[in-house]
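Got a structure for you, questions after.
Note that one protein chain is taken out, while the other chains of the complex remain in position.
Now for subunit A:
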Amino acid sequence: MATTKTKFLSGLLGMSLLMAACGNESEPATTAPAENEEAQEAGEVNLYTSRHYETDDALFDQFTEETGIEVNVVKGEADELGERLSREGEATEADLYYTADAGRLHWAKEKGLLQPVENDSLNENIPENYRDVDNEWFGLTKRARVIVYAKDRVTPEDLSTYEALTEDKWNKKVLIRSSDNVYNQSLVASFISLNGADAAKEWSQGIANNLARDPEGGDRDQAKAVVAGIGDVAVMNTYYFGQLLNSEDPEEVKVAEQLGVFFPNQETNGTHVNVSGAGVTKHAKNKENAIALLEFLSSEDAQGQFSEANFEYPVNANVEPAELLASWGQFKEQDLNLSELGKYNADAVKLMNEVGWK
């Protein structure tokens, strides 16, 4: 008995020593930005980002290589990072808030978490409608929310607008994900802004009535459901369609190949686009570096990489979209300042709840 107990206790002791030792070793991995002394010369920039793409990591590395500025990153979910930023207030160490939805950027601006930035090259690189009106945030990449259709059952002539999807002929044929999803919220917010709340509600009601099944899964799952014959058309982001076409899984590639991409509302008010973008935080401690990173990300080189490696449309007009994106053709976009997406987000959520869009 005595020996077992001694062993047990010495085990505990050993473990605590081990942990203490590990504690010292792991310091470099978890160092708070301010303590990172090597980076002091060229400085550093601290990011809260909800984008988790390898393309982004590669671009940050390239930025560090070119400028010597260290990029420190917290990767999380947009709303939660926003909440963290808001609660940290003046004390925050984050210099940039970077997320994949214009509505969220607008929310951050409204909360007073961002600051205006006047910078010529940013203004030059990024067209006005992809920037905040007060330049508090800047769009960096674009995605279009398009209709994909089963090539064997639907022809492009059958399709016209988002509104047409609510017609009777699409009853039990439309696939779209849950109203929880921010891309759908922004889509409906854009309709509120363009057509008014009543029209947007009517549209949501029409979609809810025409759904082929209760919403489930992500954007890719909607595409698969079209090919599986559960419905005929799906609303999804171009970004995910690009990912599907380039999947490591040959079955997924086959799915994508059976689908066509249709840009709706070309004859009317344009296809819905949304941006990923970033804004300098109000209490940024490294404002200059944050702006430098924004300039870099909006430069032609970085914009090309976003498009080639991550199937996002560049915002920089001097950069051609990647071949795949170009193959879907050019399209007319909604004429909308993207701040509107944030302005009407809460209204969009409520009206989708009211019509029973799950």
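Points to keep in mind about this one:
In the analysis below, a contact is a pair of C-beta atoms (placed from the backbone, for glycine too) under 8 Å apart; a residue touches a chain by one contact, two chains touch by 3 or more; residues count from 1.
The rule is simple: contacts and distances are computed from a predicted model.
Matching "Coenzyme F420-reducing hydrogenase, gamma subunit", "Thiolase domain-containing protein", "Nitrite/sulfite reductase" or "Iron ABC transporter" against the UniProt entry of the left-out chain gives the name "Iron ABC transporter".
Only one residue in the set A:Ala225, A:Val261, A:Val275 or A:Ile291 touches the chain that does not appear here, and it is A:Ala225.
Subunit A residues in contact with the hidden partner, per the touch definition given at the top, are 1, 4-5, 8-9, 15-16, 18-19, 22-23, 26, 29-34, 46, 52-53, 72-77, 79-81, 83-84, 87-93, 107, 177-178, 180, 182, 185, 213-221, 224-225, 227-230, 240, 243, 247-249, 251-252, 254-255, 345-346, 349-350, 353-354, 358.
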